[in-house]
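Take a look at this one; I'll ask things after.
What you see is the complex with one protein chain gone and the rest in place.
Right, chain A next:
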Amino acid sequence: MASILIKNGRVIDPANNRDEVASLLIIDGRIQTNPGDDVHADVVIDATDKIVTPGLIDMRVSLREPGSEEDETIESGTAAALAGGFTTIACMPDTEPPMDNRAAAEFVILQADRARNCHVIPIGAVTKQCHGEELAEIGQLLEGGARAFSDAKQTIANSEVMRRALEYTGMMNRPIFHHAQVPELIADGLMHEGFYSTLLGLPPMPAAAETIMINRDITLAEITGGHLHLMGITTEFGVEQIRKARERGVRVTADVTPHHLYFKDEDLQTFHSKYKVNPPFRTAEDIQALIEGLQDGTIDVITSDHQPYAEEKITCELDQTPFGVVGLETLVPACINRLIETNLLSWLELIAKLTINPARILGIEAGTLSENTVADITILDPAMSQTIDPDNFLSKGRRTPFANKELKGGVDHVIVGGELRYSAASLTTG
């Protein structure tokens, strides 16, 4: 395996509270943190003015294989992940059939190995078929490689099932990733309930649908001791509930998407489906609360909630097209523009939410640049300027609200397991 020297980069490693200009050497796929000045390497990457971070982790991606390969495959999704700077992604079980047994989890890992892009961590289903009625074979899913459990966008509405699920996964010290929404309150809904849903005549999804379910989930996590991870929270009151629960010691974590930090319900005035997401884009006050949640650590992680769909599924009427946008290839520039350029988060804080925090929630040995760890490394170019062009995406999905936006910052190199697997710039050998 070729040795790689990364020179003169700004090394940011939140796991070790490290932020300094330094060099890293990769030998036999592992990191040496202090290589010295006169070291020789097969490949030299000049990272001057670049940011060297632990390989980014996106813990909430839908890959669609098996079942909907026209939307995405594990190969195309992991290629998109690499281009987006991710060395590890966790994929949701919302495939056809759903990933609710050991063989299904092993299939994902096998296909990811074949693709040789980035690591893929399966998230197994909580319930059979993701129907929210009977627990899936969680223990066997764990043996098949699953590191967390979720019914993806299906809310586990039955409180008894959710309680048992938290107890059962708590026994294995694994989290449940939950999409917290009261189904009855969002039935047929297409957007956030407020002035703009009234204006546009679109069926609404009230914020209360989220906050009521967050409240229930926190209560169940509290009595069971299970680890609840709330996916893609969007509401001011939701953030406040999580903050208070954590102060009481409840095992609850949460993530947010970059697009929910950017866009508001009013953007749907165009009726464009690139603004149709679930949960929906909300208000400026909600966005402000999400940012405060990121700042004080109430929200641990930023995820893409990558939801790819084939062209024919997105070129239709608003109610006919599925919810969701792709996000793997826009997450980094979106975060840089929304959070770093505006000084809302420091680089150390942002990188923590993309590396060590998701690694801890998933329980994987990743997300750090510590000595002798597996060399999963991302090099970012904060000065890179780009206009988001979905036609250039490696994902099969093309629908993004960031289309045609000028965003600063991008991915320069990605190293997975000591192998250079993505490069936006030319290399020098030494």
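Methods note: contacts are C-beta pairs under 8 Å (C-beta built on N, C-alpha and C of every residue); 3 or more make two chains touch, one makes a residue touch a chain; residues count from 1.
The rule we apply is simple: contacts and distances are computed from a predicted model.
When the listed names "ABC transporter permease", "Fluoride-specific ion channel FluC", "Aspartate carbamoyltransferase" or "NADH-quinone oxidoreductase subunit K" are checked against UniProt, the chain not shown comes out as "Aspartate carbamoyltransferase". Only one of the listed residues, A:200, A:352 or A:394, touches the absent chain: A:200. Which of A:48, A:159 or A:320 touches the hidden chain is settled by the complete complex: it is A:320. Screening A:187, A:223, A:284 or A:383 against the full complex identifies A:187 as the residue touching the chain left out.
The chain not displayed touches chain A at residues 187-188, 193-195, 197-204, 270-271, 312, 315-320.
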